[in-house]
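Apart from one protein chain that is not included, each protein chain of the complex appears where it belongs.
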Amino acid sequence: METPKKSTSKNEEFQFVNLDEVTAAQSGVAPKSLSFHEKAWHQLKHNHAAMVSLIFLLFIAVVSVASLFWMPHDPNAQNVSLSNLKPFTNGSYPLGTDGLGRDMLSRLLYGTRISLMIALFATLVDILIGVPYGLVSGWCGDRVDNILQRIIEIVSSIPELVLIMLLLIILKPGMVSIILAIALSSWVLMARLVRASAMQIKSADFVLAAQAMGESPMQIAFRHILPNTMGVIITRTMFTIPAAIFLEALLSFIGIGVKAPNASLGTLLNTGEKGFQFYQYQLWEPVLVLSLMMIAFNLLGDGLRDAFDPNTRGEK
Amino acid sequence: MAEDVLTIKNLSVDFKTLEGTVHAIRNVTLKLHPGEVLALVGESGSGKSVTTKTVMQLLPKNAEVVSGSVEYEGRDLLKLPEKELQKLRGNDLAEIFQDPMTALDPTMRVGKQIMEHLLQHQDINKEDAKKKALAIMEKVGIVNAKERFKNFPYQFSGGMRQRIVIAMALICNPKILIADEPTTALDVTIQSQILKLIKQLKDELGTAVIFITHDLGVVAGVADRVAVMYAGRILEFGSVNDIFYYPQHPYTVGLLKSTPTMEMDGGDLESIPGTPPNLINPPAGDPFAYRNRYALKIDFKKLPPFFKVSDTHYAATWLLDKQAPKVHLTDKLDQRRQHYAKLVEKEAHQDD
Amino acid sequence: MTENLVEVHHLKKYFHQGRPDEVHAIDDVSFNIQRGEVFGLVGESGSGKTTTGRCILNLYQPTSGDIIYDGEDVTKLKEHQKLKEFHQKTSMIFQDPYSSLDPRMSVRDIIAEGLKIHQKTTNREEFDEKVAETMKLVGLTPDLMNRYPYEFSGGQRQRIGIARSLAVEPEFVVADEPLSALDVSIQAQIVQLMEHLKEVRNLTYLFIAHDISMVKYISDRIGVMYHGKLLELGTADEIVNHPLHPYTQSLLSAVPVPDPTYERVRKQFTYDEEPANVPLREVKPGHYVALA
Amino acid sequence: MRKYIIKRLLMMVLTLFIVATLTFFLMKMIPGSPLGNTMKLSKAQQLAVEKQYGLNKPVWQQYLSYMTGVLHGNFGMSYQYNSTTVASLIGHRVGPSILISFQALVLGVIVGILLGCVGALKKGTWADATSSTLAVIGISFPSFILAILLQYYLGFKLGWFPVASWDGFPSTILPTIALSAVPMAQVSRFVRTEMVEVLNSDYILLAKAKGLSVPQVVFHHALKNSIIPALTLIGPLAVTLITGSMVVENIFSVPGIGELFINSVLANDYPVIMGLTMFYCLLLCGILLLTDVVYGLVDPRILSKEKGEH
Partner (left out) sequence: ACGNNDKNKASGDLNVTLKANPVTLDPAKTIETPSSSMQTQSFEGLLKYDKNNKVVLGEAASQPKVTNDGKTWTFTLKKGLKWSNGDPVTAQDYVASMRHWADPKTKSQAADRVADLENYEQVSKGQAPTSALGVKALGKDKVQFTFSKKLPTVNVRNNFASLKPVNHRVLSKEGSKYGSTSDKAVYNGPYKVVNWTGGSDDNWSYVKNNQYYGKKNVHMNKVNVQVTKDNNTAQNLFKSGKVQETSVTADYVKGNKNNKELHTSLMATQYYLYFNGKNDLTKNENFRQAVNYAFDNNQLAKKVLQDGSVGATGWVPKGDMKNPKNGQDFAEEAGHLQKQNKKKAQDYWKATQKDLGKKNMTLNLLADNTDDQKQVAEYLQSTLQKQFKGLKVEVTTLPHAQHVSRDFAGKFELNLTDWNSDVPDASDFLSLLKTGNKVNFTNNTDQKLDDLLNQANDGTKSASERYKLLQEANKQVHTNADGVPLYTAAQAHLVSKHVTGLNYGPFNTVAQYQYAQWKK
């Protein structure tokens, strides 16, 4: 057992202290507190996969914006005598040309931009229609839920193709029809997912606590239920993006997607598929761009989800 | 005395958080004798649960054992491979978790959750497992056990859930039972049943128990020895009588004083002012110094060592140093002791 | 002084009504809580204490019965504004410190939530100040303000819950086992705080607990529940010193005592009968018991 | 519970009626004749045929006679495949579609769950990223591209599976894989998301404390608690698989309904579209009802929420 060593100061050390004097200096330095966003960002920074994805997506975004101002060729300029050039065979067409002799690189750039815009829009629709719809349905429950769910059943039962055919006669090809088609169909799953999640969350005591504090149902929905469904929302968004891109491909295929001769990733995939056995690069190029983008979106999504989940923060 | 069943030596555990490293427990040394109940009491947030989770090797991912060892049957649990640990957990080492509300799988019938435990560790068929499970449910005081067997956790009140959790821990007759506030959610009658159950387990099977609680009444009833924790450290340990009748550390005294009793009248209750230190930057000296009315200067600078009070009783406070001024901390407690002594006598008379 | 703030008349709450797993959580319970008093509710776990508290605060729709708060029937409050006013005057401390805190909100937001709803203040500094103040009241250092519930121990969480319900300055608080996860020194602190607030703000409490020594210490009157029924009701002293119902007696005899020697000899009664189905009857002024 | 189901079934009839009505009128708004040879037929010939089909009557009369037919269980005759009833047309083709969709769903769900579990257990590591990537590759290009790649490489180049045919189990393998990509990806993502949360809960800790091994903890406890969002998806996914497998069916020569559907839409074959729509709607409502019931089985708390507590 130890005994104090400095015998000189002994007596003084063993004197009572007036507590009021020391409490001011209590527990030394207060550790710094980080805000929610700082923490989330910190967490994200340590997720390598997510960071690589983020950088890649930023790169794609920058390139897309840059392509507004400069592209190697006019993506629609045809040069039928140089059609179906393989990649890396002609210096001025690094990624080759398509069946009408258009520059694949420029078309990819253009198509990526268009598809990203579509994806962005679809996400907006999901968030502006699907999320509130699901929230209301799951949170209000009972009769409201019943009615809203029946509406969803009806909406999702009417075949997408019939609706698209209708759009076809009402609308001209272009963004408007794509947007409408997406608005008509894409939010339904999001709504159901959010509803299910909301139903689960509302049984937690903190919802009751909020009620006890006199929060209105609306406030509870947006302050408590919504943030706790974030994981589901982020995850679903990762699917909305490719779904929208493919829906556009279908629309283009039927004739109301992007205006000919403009490209989107969807139309590039469509044409690529047709000649797949002979001009494989025409399929692989858009597939590669899309896959990389999707993978990046998903890894980033995972990272975000984890970063915004307070229960798991601090780990790693 | 026989060899200790569990020896925790110099255990320190940190949590990595974004704000810094939380030094949740520091240099904790504890021994668990066979067949004893060791009560762990102390400030909430003082690291009691962390200590037990370290023993079970169920720390969250951001935890890091900085130093120390946990020896069980000659093996260091901290170094055991996961497979071996799985064999020990639930069978040799059982834990009753602190929060009964969330400790049960909401989607599984409680009966099945209890049975699962048995089936995992014992070579037993389902029928027998069910019988055993029902028996233990009745034992922990669940009426209508047969019907309740099929219920889901959400259909139980907090107290009932807690009993289920306890049933699960007891069902395999563990060698060491860690009970983290097992009766917090229970009413006193059930609580006393549970305590009896634990005592019975200890007496019949020689199970050693680490019992965490805030209720000093419970401690008095169930414990053989007591360790007092504060801010990640053990401040004092000794037999129940040592702690209740001769507390040495001002914190222990404070705890005892703030325990209400039925005999008290309004205004009698004392409390310890202030808040415990932040464990990211724990103070260098006695962590309790800032709230200690009898704090010495040295308390702020130097960690007090354990001073021996008796063979069984040690306390880490500079007040026990020979040079320290003598203080008497326990006036009120003495009164209380005398009061109960009378009652004890009365009981004894009645028994005659 | 004898004005009733809360009157509970023949309250019943059945869960899963009409289904095979119907539960009679509360079965015909009546009592009053006077303004400015602390009404303790003790009883077996699962006896319906929490459910009673939640019914009073209009969090559960009772199966039948009336609950009159300050002259108004709570069960009939439908209008949002009225409800909001009601909830502003009342608040609840939840039994379960884990699931009653939104995991995605920082402690600051949790405590400030009520303030925001009732627009006690609008500016952020004031909020923070108020939050910090409340945190100190319950023994939490304000520098924990930006942390999230999962980063706290059970006792700390419970204190956050208490801080949340006190921050809104209610006039009636249902405290559902507010102390169960706290260590004694903090229990004492909190109880003193509650008493202090009662004095200063003329607060009324429904104090639910199973630790009778603490209930006795803080309460003016105590009700004893068992299997969804109120078995005995009286002043704290009466209940503790002259319990009439065998269940109450057994409850009292089971209270552990912080003295190892006495603990070893303490006698206990057990009670495991189904109580007779009789209404409360006044045996002494203010002391009611359900005994035939 | 039974009352609830009966109520839902009644609602289903109503939904079916509304969907049928809406679809009928929407389809009538699409221009173009259901006759396939309008270029070559003279006006008189065309009118004669239309009269025979009752297409010259006002739309509401067509609607009424169609609906009366449906009430009598008669879904009419196809225009494209004249002299074939809609019922037999669908009846013939629904089997293969259901078979491959079901297989795809089972495969997708199982693999998805496994990938999701790996992701959640190894959160933030490269194992997680790899499982994400694997799951996502499946949805990075439309199923038709996956299908032709599978066919080209596994069927044609390597000769492991039939290129395209419809006899026996081997011929269902490639379409099954192609179709399983979407459910696999979705299920794996949602399982991961949810499981990350579940793995942090106390009952998982307790399960570990019981001495359960990691797989036991995951499959007995964590999974059931993480599956709710995935369940929500599985219903609608199953339905879209059955009817939306058109392109994949085409590529692998599966005699299913997906392809029938698109042809009918393109050819304005109203009775077939109507028949398929109602079949689809029935399937969807049925599966949604089923998922709602399964919700209750998986998570008993949800069913108990229906009344009283709020």
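Letters are used for the chains, namely A, B, C and D, taken in the order the chains are written, and counting of residues starts over at 1 for each.
The working rule: a contact is a pair of C-beta atoms (placed from the backbone, for glycine too) under 8 Å apart; a residue touches a chain by one contact, two chains touch by 3 or more.
Owing to the predicted nature of the structure, the values given are computational and were not obtained by experimental measurement.
Of the chains displayed, those contacted by the omitted chain across the entire assembly are A, D. Only one of D:27, D:120 or D:251 touches the chain withheld from this view, namely D:251. From the options A:15, A:89 or A:277, the residue with contact to the unseen chain in the full assembly is A:277. For the chain missing from the display, the contacting residue among D:11, D:30 or D:114 is D:30, taking the whole complex into account.
Contact with the undisplayed chain is limited, among A:62, A:128, A:147 or A:169, to A:169. Counting over the whole complex, chain D has residues 30-33, 35-45, 48-49, 51-53, 78, 80-84, 88-89, 92-93, 148, 151-152, 155-156, 159, 161-166, 170, 250-253, 255, 259-260, 263, 266-268 touching the chain that is not drawn.
Although one chain is not shown, part of chain A still touches it, namely residues 76-78, 80-81, 83-84, 99-100, 165, 168-169, 172-173, 253-255, 259-261, 270-271, 273-279.
Here, only the chains that are shown with their structure count from here on.
Steps from chain A to chain B, taking the shortest chain of touch contacts, total 1. Rounded to whole angstrom, the centroid-to-centroid distance between chain B and chain C, based on C-alpha atoms, equals 26 Å. Remark: chain C and chain D have CA centroids separated by 51 Å (rounded to whole angstrom). Touching of two or more other chains is recorded for residues 96, 98-99, 141, 143, 147, 150-151 of chain C. Across the assembly, chain B contributes 17, 19, 99, 102, 154-155, 274, 278 as residues in contact with two or more other chains.
On chain B, the positions that touch chain D within their shared complex are 56, 58, 82-83, 86-91, 94-95, 97, 99, 102-108, 116-117, 120-121, 152, 154-155, 165, 168. Contact residues of chain D toward chain A in the complex are 11, 14-15, 18-19, 22-23, 26-27, 29-31, 119, 123-124, 126, 128-129, 132-133, 135-137, 139-142, 144-145, 148, 152, 185-186, 189-190, 192-194, 196-197, 200, 228-229, 231-233, 236, 243, 261-262, 265, 273, 276-277, 280-281, 284-285, 288, 295, 299, 301-302, 305-307, 310.
Interface residues of chain C facing chain B in the complex, by the touch rule stated above, are 21, 23, 42-47, 50, 95-96, 98-99, 136, 139-141, 143, 147, 151-156, 177, 180-189, 191-192, 195, 210-214, 216-217, 240, 250-252, 254-268, 270-271.
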